[in-house]
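A single protein chain has been omitted; all remaining protein chains appear in their positions.
Here is chain A:
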Amino acid sequence: MAPSDHRRPYKRPAISDQQRRRDHSLLRQAQNRLDAQQRARCLASSILSLENPETDSVPDLDSTTGQEQSEVPPKEFDVRQASKLRGVEARRWFARQLMLPEWMIDVPDRLSRDWYVFARPAGKRCFVVSSNGATVSRLRNGSILHRFPSALPSGSRSRDASGTSQSYSIMDCIFHEPDQTYYVIDILCWRGYSLYDCSAEFRFFWLNSKLAESGACGPPSQYHRYRFSLIPVYNCDHNGLSAAYMGAVPYVKDGLLFYNKEAKYQTGNTPLALVWKDENCSQYVIDTDNQGNIPIQQQEHKISIDCLSKERDKMRSIYLPNSDILSLYIWNANRMKWVVLELQDDGKLNTSDDPPVAFGCLDSDFVHKSGLHSGNLLRFSIGDNGLSFMEERLDKADLCYIGKSNRARAFADSYSKIVFQHMVRHSPLKMDDFLSSITSSDDQENQLNDIEMTG
């Protein structure tokens, strides 16, 4: 009721550090909460279904990698923890994280309406993960390609000085050696936002709008060692297809990739992403060259063929799921082709598909004698009887065992790859087939429209 004291602050050093400390705490808590929620938003959809999920012991990261029982990571696992995995664990984990296109062995319906097409860069397919101020790229087998600063979100120390943000981004890239550039072909996570469950259409839209904004497409600098680049993606119509097939790009092409617009990012093999190549758009159409020479890397295994040649007849296995044989294609034994398949408990030889396709069966005596184990990746040549198809499905395969696969291999060939390679040698799909498919479906649509118009 008395007049208030009109004293004002005088020469007071205006430090209120306690309030500042409170504010800093609140800020840190809010940021951590946001990070935790963002992580949750992404995590569940990016958790991998690993084998034996019932084991929930945390893998001992320092232990050697040979012991199978400690190799199974817990179910709740994200990519930042995965990046601490070593050896076999890491290979397995990362091998299952990429979406692997099937090889195109026939032309999908509604190609022009439902699909995108783009020219695939030649190079190393890898995961790029930016988090906590660093960027790491990992090859399909889990080994680290580069560890570097980048302009991606949380991709370098300079951007997140606080270092508190745990948000991370994951991209599916091809590292193209000649121009030292990461070409981004897909995006899985951006600043902690999961895009796994989003359609390809949406992911490409996001990728296009976000990557350039982040500055990652800029030239290399101290805080951004490698350039990232977008790839022009076309609707798979006449023009788009021609542009992808013939258009000039700054990179060496290795075939065309076709993505179904509605497809989510599905790890492992998927028929909703397809790869196709011919001599015009890839140097590597056939695993062996036309003279039948085996590329240098495969030379060492030729020795193993010689060693085993005496046993060869014994090793032959014929798979006959259907007795009514209609042989569509005969494998040309002169043009040798390796096929890599995974040995199962019961001796079956499976492709990497899910569900797998069995290409044959080894008898248990042979398995035992050769010291093979379930899970081994084995190399086979296709025998004289080649592959037989019945109504466009594999019917019979004539396989000859060669030996264990190169250790760097993480998984078997896919069904579509084997068939594609087979077709390339006999009755390849050609660009003209795509174009005519587009034209005919366009015609059909036009007809439908015409009918509607007149009705």
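Throughout what follows, a contact is a pair of C-beta atoms (placed from the backbone, for glycine too) under 8 Å apart; a residue touches a chain by one contact, two chains touch by 3 or more; residues count from 1.
Keep this in mind: contacts and distances are computed from a predicted model.
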Query = Quick one: the chain not pictured, UniProt calls it what, "Importin N-terminal domain-containing protein", "Two-component response regulator ARR2", "Sorting nexin 4" or "CENPN protein"?
reply = "Importin N-terminal domain-containing protein"
Note = Touch assignment to the omitted chain, from A:190, A:204, A:234 or A:276, lands on A:190
Task = Just the residue numbers, please: which parts of chain A touch the chain that's not shown?
result = 1, 3, 6-11, 13-15, 17-18, 20-22, 24-26, 28-29, 32-33, 36-37, 40-41, 44, 132-133, 158, 161-164, 190-191, 193-195, 197-199, 202, 206, 210, 213, 262
